[in-house]
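The structure that follows is given in the form of structure tokens.
Missing here: one protein chain of the complex. Every other protein chain is in place.
In order of appearance the chains are A and B, and numbering begins at 1 in each one.
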Amino acid sequence: MEFTAQQIAELLNGKVEGDKNAIVNTFSKIEEGKAGSLCFLANPKYTNYIYETEASVVLVNNDFEAQKPIKASLIRVEDAYKSIAILLDIYNQMTDKPKGIEKQSFIHKSAVIGKNIYVGAFAYIAKDVKIGNNVLIYPGVYIGNNVTIGDNCVFHPGVKIYHNTKIGNNCIIHSGSVIGADGFGFAPNNGEEFVKIAQIGNVIIEDNVELGALVTVDRATMGSTIIRKGVKLDNQNHIAHNVEIGENTVIAAQSGLAGTSKIGKNCMFGGQVGIGPHITIANGTKLSAQSGVPNNVLKEDSILMGAPAFDIRAYHRAYVHFKNLDDIVKRLENLEKKLKEK
Amino acid sequence: MEFTAQQIAELLNGKVEGDKNAIVNTFSKIEEGKAGSLCFLANPKYTNYIYETEASVVLVNNDFEAQKPIKASLIRVEDAYKSIAILLDIYNQMTDKPKGIEKQSFIHKSAVIGKNIYVGAFAYIAKDVKIGNNVLIYPGVYIGNNVTIGDNCVFHPGVKIYHNTKIGNNCIIHSGSVIGADGFGFAPNNGEEFVKIAQIGNVIIEDNVELGALVTVDRATMGSTIIRKGVKLDNQNHIAHNVEIGENTVIAAQSGLAGTSKIGKNCMFGGQVGIGPHITIANGTKLSAQSGVPNNVLKEDSILMGAPAFDIRAYHRAYVHFKNLDDIVKRLENLEKKLKEK
Partner (left out) sequence: MEFTAQQIAELLNGKVEGDKNAIVNTFSKIEEGKAGSLCFLANPKYTNYIYETEASVVLVNNDFEAQKPIKASLIRVEDAYKSIAILLDIYNQMTDKPKGIEKQSFIHKSAVIGKNIYVGAFAYIAKDVKIGNNVLIYPGVYIGNNVTIGDNCVFHPGVKIYHNTKIGNNCIIHSGSVIGADGFGFAPNNGEEFVKIAQIGNVIIEDNVELGALVTVDRATMGSTIIRKGVKLDNQNHIAHNVEIGENTVIAAQSGLAGTSKIGKNCMFGGQVGIGPHITIANGTKLSAQSGVPNNVLKEDSILMGAPAFDIRAYHRAYVHFKNLDDIVKRLENLEKKLKEK
């Protein structure tokens, strides 16, 4: 498929600067642009590439000011990043989606399944499962007893959902993620052994949640582990039993939230963050990658770093001195010596 | 099902305080108690909730002293946490367990399988596998050539067990975990390339071990990677080739043990801990979350923190000063200035 710069500008409510008839048939990053490709400039770090790119069309923000001549046609829009997102989504919608029930799947006779659904081969849908409309269940997915799933969800290959989990509408779960495994609960038994605490709760995932690949969300001991609407978790996150994550919170890869922690809404965590058990984190908290949080964060919109985490600017100042400790200690020794001499 | 406070007290060898005929039909956390629910109080952090809870019955320790009136019936027991564990287990036992061999599974004709076993659809049992009695093999599990498995084990959906692994009795492995993948062994080859070292050892898992979801335990290069009896590993742990973990050691989520490390018994590690290669850790060692251990820990029952990890109290003291380094350096500058003035 081919589009002209003008056609795309109309779609995005933007304005062409340069050749309105420039034709594009693919996307590229600005640093890899070539004839026929459309790219975008949003991150100022990449501005230099716009003067060299071979791309035919570049989306830019309305306030972009060129410092040199540009070969490509520009399309000025309010928000170049959002505009490219719209175009990518349109492109993505045009790819074939699988449909129908493949023969080598297993669907328990008691399961209730909506309209326009795909169930791939080797997918397993257990007893008393309820699934809404327009749901894609890729090969090798397992959906345990009594799970309920809303409309428009996508379960990528090999996702495993344990019994009693409840999932809302418009959720996407990537390959290999495990929802509802037992929480890590053991009681010491007299001597040194540990005895398993049966985990009889479940997991609730609200609407518009996306979970990356190989994420684990454990079931609650009692009650529910809850992922509120709009939450986005990157790959390999671990969410322990009885955790609650507030609306629209976003967590980068490989972070771990210990049992019964309660994360506010609109939080943003970097990768490899660790949150201790029974910890409360206020709305809007931002945590730098690899931070560790063993205590409650009660002030909203805090920005923290370190393990244990504290104010990010204070951390950076302290870390400059840490790197410099060898010199600091020498200055101290020097003072001690001088004082002794006096 | 419904039970009275008195019936439950008799089961737990406890004593009712309040209405002996109070009826419960479900469990809840104390902060979410409602009419008809049974909850427990073990962690003092939650004591305040007992005066407000709507739960009908609360299990408390014998030595609990109420500071205000309590609406719920109490059942006094020696250990409220253990007692709730017993009740949860009874409840859990009452749920249906799957049984029989589902048609869409694959069982090699040479495999020897015990009594009262479940093999779900899309599970694969390879050549010369030996499986004991009362084992649950959920859909999508893979069990490679020559694996042996004891009695009463549970393999949740999608667990993968490579060839030659040996697993004892009463083990539970959660979804997606991978046992016996090749250890990470490569030899530099003249220039810059690496050549794979074939990994011909195996994994041995003793009795009463529980592994969370998405755990990896690599096979030994030669010999065995060994998980001793009673070990409990949380989700997303990584156990490298030739590691040995001692009896009843417990490790929280996302920790990683490098090759040939040897962990003592009765250790407790927090989440996201890292242990270096060829490291020995003494019995009873406790590691705070995110600790890194590049050297042997020879003293038993050490409690360590940091990366590299050292005594936890010393770490906390040092960290207070670290947070304060900006001020400390100013004090140093101040002294330098004063001394210069003199």
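Please note the rule applied: a contact is a pair of C-beta atoms (placed from the backbone, for glycine too) under 8 Å apart; a residue touches a chain by one contact, two chains touch by 3 or more.
None of the values given here were measured: they were computed from a predicted structure.
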Query - Touch with the omitted chain, as defined above, among A:E17, A:E206 or A:E247 - result: A:E247
Requested in this report: Just name the one of A:G18, A:G36 or A:G271 that touches the chain not displayed here.
Outcome: A:G271
Query - Hidden partner chain, touching residue among B:Y118, B:Y138 or B:F322 - result: B:F322
Requested in this report: Using the touch definition up top, pick the residue from B:K97, B:K299 or B:K338 that touches the left-out chain.
Outcome: B:K338
Query raised in the report: In the complete complex, which positions of chain B touch the hidden chain?
Result: 104, 106, 122, 124, 140, 142, 144-145, 158, 160, 162, 176, 178, 181-182, 184, 186-187, 192-200, 214, 216, 218, 221-223, 236, 238, 240, 242, 254, 256, 258, 272, 274, 276, 278, 290, 292, 294, 307-308, 310, 314, 317-318, 321-322, 328, 331-332, 335, 338-339, 342
Query - Residues of chain A (touch criterion as defined above) contacting the omitted chain - result: 27-29, 32, 39, 43, 45, 81-82, 84-85, 88-89, 91-92, 96, 102, 104, 120-122, 138-140, 156-158, 172, 174-176, 208, 210, 212-214, 230, 232, 234-236, 247-248, 250, 252-254, 265-266, 271-272, 289-290, 319, 322-326, 328-329, 332, 335-336, 339, 342
